[in-house]
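Yeah, one chain of the complex is gone here, protein chain that is, but the others are all in their spots.
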Amino acid sequence: MKIRILAFGVVKEFMNSSSLEMDVQEAITVAALKAEFEALYPEIKKLKTYLVAVNDTYAGDDETVDANAEVAIIPPVSGG
Amino acid sequence: MKIRILAFGVVKEFMNSSSLEMDVQEAITVAALKAEFEALYPEIKKLKTYLVAVNDTYAGDDETVDANAEVAIIPPVSGG
Amino acid sequence: MIDIKLSDTPLDMAACIGNAADDACGGQVIFAGTVRNKTKGRRVLRLEYECYQSMALKEIKKIAENAIRLWDIRRIVIHHRVGVLGIGDTAVVIVVSAPHREAAFEGCRYAIETLKKTVPIWKKEIFEDGEEWVSAHT
Partner (left out) sequence: MIDIKLSDTPLDMAACIGNAADDACGGQVIFAGTVRNKTKGRRVLRLEYECYQSMALKEIKKIAENAIRLWDIRRIVIHHRVGVLGIGDTAVVIVVSAPHREAAFEGCRYAIETLKKTVPIWKKEIFEDGEEWVSAHT
């Protein structure tokens, strides 16, 4: 299935794009998605940490992602 | 010697005046002054507590008061 | 920078905030004390504040100086109102500006807590059915 991944901040910068379409297996877990993303963009491993949000909510590694989900890569936040 | 005592808040109210002239012995201590004031105005003893300021500064019981000092009776403060 | 004031006219919050602006500061914490419509369930009509002016200014100045000494604070503004205040009116504004927010929070809280303990200002609450000097009696 194809999923759309949103990028922000430093991630958007090294991706050179604010979003990405990735072709992944059905019902992929967040952990597996992170591994595929890291393979595509090794720069992400230089970050202090990063999280994944699914449908506007922080998602744990075991959660699965379906095709309609809005997925976002969340580098360390720095609001305020 | 005569000293002038300033009154505020609840003290001013029960004294019915914002100041008082008291005739006291030379170099009276704050403690002795409080005793004389309490004798004149027993209502002060109903307060939760009260302090004495000499020349704009909180004064301890052992301090002495001279004739030119500005003395004030400070009932519990409630600013803010 | 210290800016202190006792005022018998309404406090100007915007001016207080402006006076504390500082390009080297990343955080500003402001406390505004306002007149509540009720005290322990009794309806308040108004408050009357009075102060021992010379000493109050001296004690407020001490608080501001101590805050700057105790925390990494660059500016502190403390303005207190006196006279008759209605519901919703602002009795005190404290603005603390610091390079980092922790100092601003700590300094601001210290200032209001200490002000309430040491500064010779008194308020009388006027209720529908009586009046009372706050904190005077147990």
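Labels for the chains are A, B and C, by order of writing; each one numbers its residues from 1.
Everything below uses one rule, namely that a contact is a pair of C-beta atoms (placed from the backbone, for glycine too) under 8 Å apart; a residue touches a chain by one contact, two chains touch by 3 or more.
Nothing here was measured: the structure is a model prediction, and the numbers come from that model.
Peer 1: Given that one chain is not shown, what are the shown chains it touches?
Peer 2: Within the full complex, the chain not displayed touches A, C.
Peer 1: Counting contacts across the full complex, list the positions on chain C that touch the omitted chain.
Peer 2: 13-14, 17, 21, 23-38, 87-88, 99, 101, 104-105, 108-109, 112
Peer 1: Going by the touch rule given at the top, which residues of chain A touch the chain that is not shown?
Peer 2: Within chain A, the residues that touch the unshown chain are 6, 8-10, 12-13, 46-48, 53, 56-58, 72, 74-80.
Following the convention adopted for this analysis, only the chains that are shown with their structure count from here on.
Peer 1: Please tell me the distance, in whole Å, between the geometric centres of chain B and chain C computed from their C-alpha atoms.
Peer 2: Going by mean C-alpha positions, chain B sits 26 Å from chain C.
Peer 1: Return the distance between the CA-based centres of chain A and chain B, expressed in whole Å.
Peer 2: Chain centroid spacing, chain A to chain B, equals 71 Å.
Peer 1: Using mean CA coordinates as chain centres, what's the gap between chain A and chain C in Å?
Peer 2: So the centroids are 48 Å from each other.
Peer 1: Multi-chain contacts in chain A: which residues touch at least two other chains?
Peer 2: In chain A, nothing touches at least two other chains.
Peer 1: Residue numbers in chain C touching 2 or more other chains?
Peer 2: Residue numbers touching two or more other chains: none in chain C.
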